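Structure in structure tokens, see below.
Complex shown without one protein chain; remaining protein chains in place.
Presenting subunit A:
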Amino acid sequence: MSQHEEHGPSNNPAPSSSSNPAPSPNPTVPVPPSNPSYQITPDAILAEITSLSHKPVLLSQNLKSALPKESRDAILARLLPGGQDPLGALDVRTNTLGVLWILSARLMVHDAAPPPPHFILDFCRYFDPEQAKLAPDRVTMLARGIERYGYKLNNVAWAIEPLYLLLTRYPPDLSYLTTIHPIFLLACVTSRHFSIALPILQTPITNIDTHLSNLSYVDNLKYHYIGGIALAALERWEEAEDFFQICVGSPAMVPSAIQLEALKKLWLVQLIYRGKTSSLPRYVHQNLSRMLKNTAYQALTNAYPHNLDHLQKLIEEHRQLFSNEMNLGLVVHAFQRAPRWTLKKLTATYLTLSLADIAREIKIDSQEQVRNMLLVMIEAKEISAKISANGTVTFFDQPPQFSKQEVDRILQQVQQQSEYLKHLDRELGKDKEYITKALKQKDEPGWGGGMVDDDLFSSATGPGGQQWVDEPVYI
């Protein structure tokens, strides 16, 4: 099964090759003659798995080569001749690889006997990650299978726990992106259990290993897009902004539709969190923001936040569009927060103002509402102000305070970061592919003999992105 298969719930799950009923002993599927058609029965496979339980590498090879590709999953999904479940005969820990193959097939093959839910959970809790790593594509398949199983049970939330276990136990650590990430997040978001995803979301992805997990670019885009949605739903705007930004800024030869959607949401989140949109990094595909020119989204960001009447009109006018694109909630939220930005501007202009004056300036009728808004903003430390009994509001300039420990901690972080960068730089300098490229380029005229370290940043942001030049290698 191709890794590019759509894994939405609405997809037709049946693999093209297996339409025969599972218990039939004779596979009607033609077996390629080159393939030794020795006992490809469930008990034979079971025997193979148990006998090779201590040689997982060999088992992995055998499973891959012995079974014909087309009918492989259909065979694996069958029960034993006596109607027994082969999974029952295997130990999750020692036979991780075998169970993984069978379980993933059972979950994905159409009309195969469904494994009991607790077995899936147990597997995810106790499997041996080392063995599982031998078959990353089966892990992906399992994750998709679990997701589908959740839909079949009519209880998407059920899928969250096994997926969470799988996700936390499979990769070496959470900084590695896997194919499980987007599936897990999607399950959380569809069942509205946003906060469960938080520990995962708070570990930023820094590692990509295609040997660990058969990733495609869609996995990355989806993870960061859905992650942004989850964080926005939790009102963690700053992190949501980061996630959408990563999605928008992912390398692209043509902008993806997911990136376009992410950009729309990014703008809305920025309006909510910052009161204005900020410019995109240079490495974002140019066509992306061009696509949003002259759309309702751009009109909205232009009118935000002071032109309340115009905003209201825009939202009314495009309500259908926003609602169709699932952004109405964010749009309305941004609109409700618009007076805050006006109020914030007032704090920069005035030292004292009466509540009535504020109400007039930010075009809110009731003073009580203004008072509430002020209190919320003061509590959230968005402004520093004092409301006295007679309705006078005094704004302060709160000079930023830093303790020595804080500064030290930040310095330390920065040092770590720069160490890490240096390390990366050296790693890259050792990289074979890089050295061949650099040597080739060195012979070409106009090659300035490398850039200084300061250029690291700018060259990384450039459209090439891969042109890393490292001085120390040649010294």
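By our rule, contacts are C-beta pairs under 8 Å (C-beta built on N, C-alpha and C of every residue); 3 or more make two chains touch, one makes a residue touch a chain; residues count from 1.
Basically, contacts and distances are computed from a predicted model.
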{"item": "Listed names \"PCI domain-containing protein\", \"Queuine tRNA-ribosyltransferase catalytic subunit 1\", \"2-methoxy-6-polyprenyl-1,4-benzoquinol methylase, mitochondrial\" or \"Pescadillo homolog\", with the criterion being the UniProt name of the chain not displayed", "value": "\"PCI domain-containing protein\""}
{"item": "Selected from A:G88, A:P116, A:P129 or A:P204 as touching the chain missing from the view", "value": "A:P204"}
{"item": "Of A:V189, A:L321, A:I378 or A:I435, the residue in touch with the unshown chain", "value": "A:V189"}
{"item": "Hidden-chain contact residue, picked from the options A:I160, A:L353, A:V370 or A:A385", "value": "A:L353"}
{"item": "For subunit A, the residues touching the chain missing from this view", "value": "6, 8-10, 186, 189-190, 192, 204-210, 215-217, 219-222, 225-226, 229, 232-233, 242, 245-246, 249-261, 281, 283, 323, 325-330, 345, 348-354, 357, 392, 395, 397, 399-402, 407, 410, 413-414, 417, 421, 424, 457, 460-461, 465-466"}
